[in-house]
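Input: a single structure, listed below in structure tokens.
Removed: one protein chain of the complex. Kept in place: all other protein chains.
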Amino acid sequence: MTSLQVPALSEAGTALCLVCILLVPLSGAGLAIINTGLGRSRSAAHSMLASLCVVAVAALVYFICGFAFQGYLGRPAHILTLAGKGWSWIAAGPLFLQGLKLDGSPDSLAAWLQILSVGLAALIPLGSGADRWRLPAICASTALLAGVTYPVFAHWVWGGGWLAQLGANYGLGRGFVDAGGGSSIQAVGGLTALSIAWIVGPRRGKYSPDGMPTAIPGHNAVQVLLGCVLTLVGWLGLNSAGAILFTGIAPTGTVLVAVNTALSASVAALAAVMITRMRFGKPDASLVANGWVSGLVASSAGCASVTPAAAVFIGLVAGVLITFSVELLEARLAVDDPGGAVSVHAAAGIWGVLALGFVASSGAAGQWLAQLVGIATLLGFVLPLTYGLNWLLDRFLPQRAPLEGERLGMDVYELGASAYPEFVTHTEEFIPR
Amino acid sequence: MTSLQVPALSEAGTALCLVCILLVPLSGAGLAIINTGLGRSRSAAHSMLASLCVVAVAALVYFICGFAFQGYLGRPAHILTLAGKGWSWIAAGPLFLQGLKLDGSPDSLAAWLQILSVGLAALIPLGSGADRWRLPAICASTALLAGVTYPVFAHWVWGGGWLAQLGANYGLGRGFVDAGGGSSIQAVGGLTALSIAWIVGPRRGKYSPDGMPTAIPGHNAVQVLLGCVLTLVGWLGLNSAGAILFTGIAPTGTVLVAVNTALSASVAALAAVMITRMRFGKPDASLVANGWVSGLVASSAGCASVTPAAAVFIGLVAGVLITFSVELLEARLAVDDPGGAVSVHAAAGIWGVLALGFVASSGAAGQWLAQLVGIATLLGFVLPLTYGLNWLLDRFLPQRAPLEGERLGMDVYELGASAYPEFVTHTEEFIPR
Partner (left out) sequence: MTSLQVPALSEAGTALCLVCILLVPLSGAGLAIINTGLGRSRSAAHSMLASLCVVAVAALVYFICGFAFQGYLGRPAHILTLAGKGWSWIAAGPLFLQGLKLDGSPDSLAAWLQILSVGLAALIPLGSGADRWRLPAICASTALLAGVTYPVFAHWVWGGGWLAQLGANYGLGRGFVDAGGGSSIQAVGGLTALSIAWIVGPRRGKYSPDGMPTAIPGHNAVQVLLGCVLTLVGWLGLNSAGAILFTGIAPTGTVLVAVNTALSASVAALAAVMITRMRFGKPDASLVANGWVSGLVASSAGCASVTPAAAVFIGLVAGVLITFSVELLEARLAVDDPGGAVSVHAAAGIWGVLALGFVASSGAAGQWLAQLVGIATLLGFVLPLTYGLNWLLDRFLPQRAPLEGERLGMDVYELGASAYPEFVTHTEEFIPR
């Protein structure tokens, strides 16, 4: 119920929230270089250029129509009365942010945060589509995400929509709660990444004829691990701003948010070190990086409502979870996800959302049920929607590069130039066939 | 007229402004790695070391005498009465920031912002002088920029000087307006970059004997595109702080500034993707990076006084403009500007200043004329001044490295060590003669 009120922000609270949002693009920078570093050198420029395009398209489309569909608490929306209760299904704002005064009001802050965070969601599928996803399709797919999938689900969570109303209407805790976007940013992005991995299929040479996966190592581990720290800084901003705007905590209470975020990432990375060391004999740098990010992802939903000790627990599970999830997807389900995007963002995001239902310190009755309804909506509605949209897109604009593109590398094939023209590389040996 | 008042900042407003300034060095980091990535691998350490030196020299010289010449609204200045009006030509503050209490007052914030932003201006010519500009000359040229050119022009714009007075004295809108430094930082830096490109001349091998330009690709596209995101974060801080200090907007109104900045960059990058794809068949990663930065540059002047839709328009034109401007300079005017600094910073900066005159939402009468006077001053006074100073410097301290320096690479020639000593590179093939 409290979750359905617009926060009353002092000038200092507004300033704090605004500055936190300014840090969010560092998450994008981090995810972009993680994705790129985990990919091949001959697709590196393509991966970075695609990241820039994705961020740009997402911001533009969200500005054009995304916020109109998403809205914010107290703004106009389409209400449908079901079972005697009014449910909000989609916002009914004007296009182009018209009529929204960008003066520091909570709704202007929400719009500005989303212009950036929708780009974050759209960066996620670049991880799973690396080395074979075509740039025109990337841009179009991003437009669908930023214009349809993201705003619709985010309206339900953050815009006063039906998931948020589960508390007031049905007494399920405070309704579906997600402070930093574990569902609306991470899981939406991660499920889109899964759709893309399905649609474009595995990289040539990833699976032997009898279906055994081959390891294709990332081309720059330093970049991947630098990305982790940049991602942390951005996430501290993201979770803090989200907690202020979407759960209504006092702005200075974001100390808790920040501590939880940092601890969750730390423990998740250490868990990945331990697990990979136990299982493979040596820690695996790329899985540790994935573990770190999964800790950030898992922290998002509950960052404002759990204790630091609970955040440690959430991070621990996330770090363990993704090492198995990555292997499950790659070896059993034949999903070739070079960046681990599905595990890191969808699995850990959903875990974080679920964990909030059980360990939130407020402990509102029925909270866990509200969280489960949200997860069911992600799997039962968002996944089919985003898969369907991208499948449809694939009919008109083929998403996967032809064989020649993979052979040449996406850099030369789509951009006409390689990322590192002066360095001598030996990339062919990674392609057995 | 309102532009000639010192803003009255609350403690929260001061805090917001202060933190925004802390982000500005990320712009510098971004520009530095963009410049370096667009240059050759054998000048990469030189380019980064020069960036650090430039930032350091600029901060030091500006601290010593720059702020004394630039001043701020309400601080002592030399006034000349012309046509019955008092015009402020140059500030008359003490050296070494003496007497300035660094306690969060608007003038202390202005001084602190400039200590960083003058470094930003000084980084710009590194893009055009890449691969052949000598370090001692770089440092000396930076001292001239930070001690003379920048403070004089910035006094006129931001220090209550005659350009800012055009509103109060002649009724030209609110006088020359530039919130984020499209003129005083970007165009001043960009015109200095043009002077340096003229003085040092093209790289060996850039033009064939019949004057045809050869493409010399940058050595690290990933770095270039990472730089774009870092630049965005710094620019969000720069434009926000500038808008508060130099146009007097309410601090929480920087939401508009931030949205405009992000949208302008996004659209400019997408415009560059489109144009290069249409013209060359494939998008060009380095032109897209240049497009992105040109969108940031163009957004600066008007970030606080245009609508988001106008910011989209400004970015769109900037992105299209620089793809042609880069080609014009390279192919027609024989200006070898490896980093695209002249187009990105001078052309887009001037475009942003001009655009403000026509699309500013306040729409003060005569604003466009004030902006044109500012542009005329840039072209008619700043360009000759900065060219003259650097030409003079060249008499005493040769700016261009000798042939041997270019052959060896600036790293080995001036630093005695290469940037990547363990990597195998093949750089010679880019030098046809």
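To keep things simple, chains are lettered A and B as they appear, and every chain counts its residues starting from 1.
Convention: a contact is a pair of C-beta atoms (placed from the backbone, for glycine too) under 8 Å apart; a residue touches a chain by one contact, two chains touch by 3 or more.
Predicted model only: the values in this text are computed from it and were never measured.
The residue touching the chain not shown here, chosen from A:Val177, A:Val200 or A:Ala285, is A:Ala285. Listed residues A:Pro25, A:Gly119, A:Gly182 or A:Gly237: the one in touch with the omitted chain is A:Gly237.
Touch with the chain omitted from the figure is made, among A:Leu82, A:Leu95 or A:Val222, by A:Val222. In the complete complex, the hidden chain is touched by one of B:Ala59, B:Leu73, B:Val255 or B:Ala272, namely B:Ala59.
For the chain left out of this panel, the touching residue among A:Gln5, A:Gln98, A:Ser208 or A:Thr252 is A:Thr252. For chain B, the residues touching the absent chain in the complete assembly are 10-12, 14-15, 18-19, 21-23, 25-26, 28-29, 32-33, 36, 44-45, 48-49, 51-53, 55-57, 59-60, 63, 96-97, 102-104, 108-109, 111-112, 115-116, 135, 220, 223, 411, 414-424. Contact residues of chain A toward the unshown chain are 10-13, 15-16, 19-20, 23, 40-41, 217, 219-222, 224-226, 228-230, 232-233, 236-237, 240, 250-256, 258-259, 262-263, 265-267, 269-270, 273, 280-285, 288-289, 292, 308-309, 312, 420, 423-427, 430.
Everything that follows uses one rule, which is that only the chains that are shown with their structure count from here on.
Chain geometry summary: the mean Cα position of chain A and that of chain B are 34 Å apart.
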